[in-house]
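Here's the structure we're looking at; comments come further down.
Missing here: one protein chain of the complex. Every other protein chain is in place.
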Amino acid sequence: MPGSVFGEFLTVATFGESHGTAVGVVVDGVPAGLELSVDDVQRELDRRRPGQSGVTSARRESDRAELLSGVFEGKTTGTPVAIVIRNEEHRSSDYERFRDAFRPGHADWTYHAKYGVRDWRGGGRSSGRETAARVAAGAVARKILAVGGITVRGYAREIAGVQAQRVDLEEVERNPVRSPDPDAAPVMERAIAEAKEAGDSVGGVVEVVADGVPAGLGDPVFDKLEALLAHALMSVGAVRGFEVGDGFATARMRGSAFNDELAAEGGRVRSRTNHAGGVLGGISTGERLVVRCAVRPPASIARSQRTVNERGDAVEIAVGGRHDPCIVPRAVPVLEAMVALVLADRLLAQKAIAAPPGRPAG
Amino acid sequence: MPGSVFGEFLTVATFGESHGTAVGVVVDGVPAGLELSVDDVQRELDRRRPGQSGVTSARRESDRAELLSGVFEGKTTGTPVAIVIRNEEHRSSDYERFRDAFRPGHADWTYHAKYGVRDWRGGGRSSGRETAARVAAGAVARKILAVGGITVRGYAREIAGVQAQRVDLEEVERNPVRSPDPDAAPVMERAIAEAKEAGDSVGGVVEVVADGVPAGLGDPVFDKLEALLAHALMSVGAVRGFEVGDGFATARMRGSAFNDELAAEGGRVRSRTNHAGGVLGGISTGERLVVRCAVRPPASIARSQRTVNERGDAVEIAVGGRHDPCIVPRAVPVLEAMVALVLADRLLAQKAIAAPPGRPAG
Amino acid sequence: MPGSVFGEFLTVATFGESHGTAVGVVVDGVPAGLELSVDDVQRELDRRRPGQSGVTSARRESDRAELLSGVFEGKTTGTPVAIVIRNEEHRSSDYERFRDAFRPGHADWTYHAKYGVRDWRGGGRSSGRETAARVAAGAVARKILAVGGITVRGYAREIAGVQAQRVDLEEVERNPVRSPDPDAAPVMERAIAEAKEAGDSVGGVVEVVADGVPAGLGDPVFDKLEALLAHALMSVGAVRGFEVGDGFATARMRGSAFNDELAAEGGRVRSRTNHAGGVLGGISTGERLVVRCAVRPPASIARSQRTVNERGDAVEIAVGGRHDPCIVPRAVPVLEAMVALVLADRLLAQKAIAAPPGRPAG
Partner (left out) sequence: MPGSVFGEFLTVATFGESHGTAVGVVVDGVPAGLELSVDDVQRELDRRRPGQSGVTSARRESDRAELLSGVFEGKTTGTPVAIVIRNEEHRSSDYERFRDAFRPGHADWTYHAKYGVRDWRGGGRSSGRETAARVAAGAVARKILAVGGITVRGYAREIAGVQAQRVDLEEVERNPVRSPDPDAAPVMERAIAEAKEAGDSVGGVVEVVADGVPAGLGDPVFDKLEALLAHALMSVGAVRGFEVGDGFATARMRGSAFNDELAAEGGRVRSRTNHAGGVLGGISTGERLVVRCAVRPPASIARSQRTVNERGDAVEIAVGGRHDPCIVPRAVPVLEAMVALVLADRLLAQKAIAAPPGRPAG
């Protein structure tokens, strides 16, 4: 499959450039009979949209979703669900000056190297705007997960080096940086503001957790659950690192510390600890799924930087404009959406091979 | 595709359990006309095989590859290359006592939850033994990369907290821990030995670099090069984290520090620094590709651990036996193989869409 | 992949129901740098659209294509091309009476059996309307083929038992039944009119030929060119049979009659005859590609038929309305589109594995 198609059982095909006519997605493989409305999609898009607070881009985009197919009388029909989000604010002129210069830290040079031509208006396809389509698709995936009682939630674990000291999921949507620790939130906000004033940008770490994931999801050896999650999350432009459970810390742990001991609890096998983050051998354990992503500082900064243009001339550019000084808060719903897509995909995969109750497999 | 099939253009289908008849792989999509012999495969398998030194498992497996198809008169024919490695040493009896207990940190419980039945002999499919098939496939991928002048090399960046202070690729194969720093090597070895004596195990970090990668590989938005690499590397059982370039460190960097400035050099666009690790916007930049994996400590340890059996009874087990106290050195060729498979796959993908010289695309 | 996604290298994801908001397609894998305009798409859609003549449905749908992405400054950028065609005429009320009855020969019962729910308005997704998206995608595929000098053309080989006695490709678009034989055309037209008057419908045979196909396309053993073409063409609702070259007639031929003898001609290997229809061993021979499809009579007929409704009651229904009494003429551009999609897909596939001039493969 080409690069804008994702998922095996629940497949999304996204399209659209930042300054083109629209972005959107076709979601295929959605089981029939699920309640789905445009509001379900809009709710998630609203969490990703710019202009939500002082820490995000000042761009105003209403990002209205339109549902073109796959739903009849309020329910999915088993046919593809197409969602289109028209681009409203076309200020391509902002980008005229970068028309032939490769902005440092952006994909300008690599797109040029790959395709020979590129849509220079706001990064075109390489813009973060494509993630709106992911969020729309994620809203559909959440409906599939909801049937199984699975929820997916993310938050800013760290911004500009400021760490959340505790995780209270109720707090996340109450502060503009999506910190699960209300005390850390204002410190994070300040760090972002300082970077912005300095004409710079900052990164952070997003943690996503999923509750209610049954044991048994994920398909060894190549489609281990953590491998599919890593693929999904690392495909988001700003993400430079991924870990599951104790992740990189396990490199310095001993086996006796890492191994989660097992116990029977209410007829279920449970682990006392969760160093594995809910996945072992590529298959979900039934414990909380925990993954983390390193989110890099945005490439667009007001400071002057040296680069070259298409003719190879050395030039200096300052990108400035209405860019996010930190993408972490807006990345949260995007990364949640990707986790939801993977889990819904594997839930369907598992149904395919599982034995129906009271019958042998097959 | 089910879970034991990987790759789009260069596809591998692996099979085999640790104590079954054989492990192996079918590699399809191999271009015709490449020189390939069983020795090319054997050379790589020998690097992965146990019993190489005091820091690895004492098991003796000769791991002889047999080439069943796809090569005629020393060259690939464009048809599938099948490679089989017979299992030699079947000491299933070693595992009788774990027959119905779920070993902590292993995939025993998750396989049971997923499939209902499981091959309890040495972990079956969840054993690290399946990686022999990956290494065999990687040897084929390397032949494709060699035509394009691409090399892939890995090493132990860190073991048990001991870091390599410098990277000298020539040193890697000269010490048993595959350290690129000859001074760090004996310290790493000692740390492994200490853990083993304590009935325990240790982890580390493997870094893999690829040189000669042309700009333009990787397919946004979902098949970004780093996403495919993350998928490939996180699918190796012991890996719990992945990062590209500066990875998790970027979460604490400012944009001005992360962005690699560009310059023209000998008619090519080059970056002065390589914080991106050779990938930007999901497409290779033409600079050295740099990825890192967190490798967890092996689950099999001599120390006693609490767990449950299939009936839910609490039991204590000590796994002991001839297990690797640290898998990092043997993981190096496996992770190299996975990187080689992804790069070869994307090299073919890029040929599909690239315009031939002097002609428009298509 | 779910059922509305097709193609490996050039992938189309279609969506839309006959009486929903829109039908459309996302085409991914399109090489960059091809000239593509909405007119290229519209031209093909106009050939499929109803209301073209007395032999087709009287419905009026302008079928205006809108290009949402993937084209910049008149050229493809390598990113997905999304095309939407809004549904204009919603006469869902026409279908109220079939709301719970399963129309004979239609997919009403099977959709009900599969999905539990169904969009009963005009067949929903099972309507021939979905083929508009295929034609739009085919227009994109033709641009890829054009670079390689490949053309794809179809025509009515037979309608209601009336056969074209000769094939003049210039004649096809000059008569409403798309007969390549101008003398057969009025006879075919009359046969359709007679069936319509009798409240009935008729079928026929469409032949599609492709010229300029280079030797070497198609991928044994499962993706033989004829297998992919069969998949593509049999996926069009009205098609019940497929053959390549001499097809079913070969069942009664002797080997000596079927085998095309080879000769060198102008430095190329050519066959004197073309019983193979341009494909041997699953790979194109370089001769004209010739395939044929059996197109069944449309299911919607004015005559009364017995059936059951969702409650299992026996009912009688007459579908009538503005339906095509013969779908063959409008099927021609649809089947051409499917052939174009397969050929473009395999052209890209072949580029992936082919050796560049003067270099070994890989």
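Read from first to last, the chains carry the letters A, B and C; within each, the first residue is number 1.
Following the convention adopted for this analysis, a contact is a pair of C-beta atoms (placed from the backbone, for glycine too) under 8 Å apart; a residue touches a chain by one contact, two chains touch by 3 or more.
Nothing here was measured: the structure is a model prediction, and the numbers come from that model.
> So which of A:A13, A:V172, A:L217 or A:L348 would be touching the chain we can't see?
Per the contact definition at the top, the residue touching the missing chain is A:L348.
> Sort through A:G33, A:G51 or A:G312 and give me the one touching the missing partner chain.
Checking the options A:G33, A:G51 or A:G312, the one contacting the hidden chain is A:G33.
> Using the document's definition of touch, tell me which of C:H106, C:R121 or C:R178 contacts the absent chain.
Touching the chain that is not displayed is residue C:H106.
> List the chain B residues touching the unshown chain?
Contact residues on chain B toward the absent chain are 1-5, 8-11, 13-17, 20-24, 26, 28-29, 32-33, 66-70, 72, 75, 77-82, 84, 114-119, 121, 124-125.
> Over the whole complex, note the residues of chain C touching the chain we left out.
1-6, 8, 14, 102, 104-107, 109-111, 113-114, 116, 125-126, 130, 158, 160-161, 195, 198-205, 215-224, 226-235, 237, 240-264, 267, 269, 276, 279-286, 294-301, 303, 305-308, 312-314, 350, 355, 361
> List every residue of chain A that touches the chain not included in the displayed model.
8-9, 29, 31-34, 76, 78-79, 143-144, 146-148, 220, 347-349, 351-356, 359-362
Definition applied: only the chains that are shown with their structure count from here on.
> I want to confirm something about chain A and chain B. Since they are copies of the same sequence, is their interface symmetric in residue numbering (over half shared, so same) or not (under half, so different)?
same
> Please tell me the distance, in whole Å, between the geometric centres of chain B and chain C computed from their C-alpha atoms.
The separation of the two C-alpha centroids amounts to 44 Å.
> Could you tell me the distance, in whole angstrom, between the mean C-alpha positions of chain A and chain C?
The separation of the two C-alpha centroids amounts to 38 Å.
> Hey, how far is the Cα centre of chain A from the one of chain B, in Å?
Using C-alpha averages as centres, the distance is 26 Å.
> At least two other chains touched by the same residue of chain C: list those residues.
Expected reply: 8-9, 29, 32-33, 78-79.
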